[in-house]
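Every protein chain except one is present and positioned as in the full complex.
What follows is subunit A.
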Amino acid sequence: MSNSNLFMKTGFVRAPLQNGVGRYVCQLQRIVFKFCKSHGGSRGLRDFIEQDLVDFAKNNPSVVVYLKPRRHRSAVVVGEYLNGDRVWMSVNQKTHSEITKWIENLRTQQGNLSEIRLRKYQYTDHPSIQGPWTPFTFKNPELNLAELPNVKFGENNRLPISATEQLRLMFEKQKLSDVKTAE
């Protein structure tokens, strides 16, 4: 699976002008519908304009809507955003319902999300609040004052008891019991 190619830009999550901190501002500023009045390729867009465009403009008073009829050219929608992005989308030969969905997508996104690959899915100004972890967090601070080499900190007590050591201990024990029985 490849998410990138040579020409794919990468980036991090950002929101223009601290959007959403105090209030939310719709990022789509201007939308231009380019279509032909006679050709069949613009049929879906013409249907959208006839049926839904007035409602769209009413519901989004902050968005400037332009209609640009042009003879014998394919249907296109162009959105312009607060961060300066311009999204060009061909809607030629698309149906009315498809166009409704794509325009909803243009309205709700902030800028051209699809041109960059996100490297992180979270952005924070405060990466650590309780302090970043180090190897010395939650450790006993007596190590700070100890003089090294130190018998206590240098002893090898991490490994389980070896077979040789176990045999030696058994032998010692046996010797002790021998002494007892002799008495």
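We take it that a contact is a pair of C-beta atoms (placed from the backbone, for glycine too) under 8 Å apart; a residue touches a chain by one contact, two chains touch by 3 or more; residues count from 1.
By definition in this document, contacts and distances are computed from a predicted model.
Novice: Please identify the absent chain by the protein name in its UniProt record; candidates are "cyclin-dependent kinase", "E3 ubiquitin-protein ligase CHIP", "Large ribosomal subunit protein bL21m" or "UDP-N-acetylglucosamine transferase subunit ALG13".
Specialist: The missing chain's protein name, per its UniProt entry, is "Large ribosomal subunit protein bL21m".
Novice: Return the single residue from A:26, A:53 or A:78 that touches the missing chain.
Specialist: A:26
Novice: Of the residues A:54, A:67 or A:113, which one touches the chain left out of the display?
Specialist: Counting the whole complex, the residue in contact with the absent chain is A:113.
Novice: Among A:130, A:144, A:157 or A:181, which one is in touch with the chain left out?
Specialist: Missing-chain contact among the listed residues: A:130.
Novice: Touching the hidden chain in the complete assembly: which of A:38, A:122 or A:144 does that?
Specialist: In the complete complex, the chain left out is touched by residue A:122.
Novice: Residues on subunit A that touch the omitted chain in the whole complex?
Specialist: Subunit A touches the missing chain through residues 1-3, 8, 13-15, 19-21, 24, 26-27, 105, 107-110, 113-118, 121-126, 129-130.
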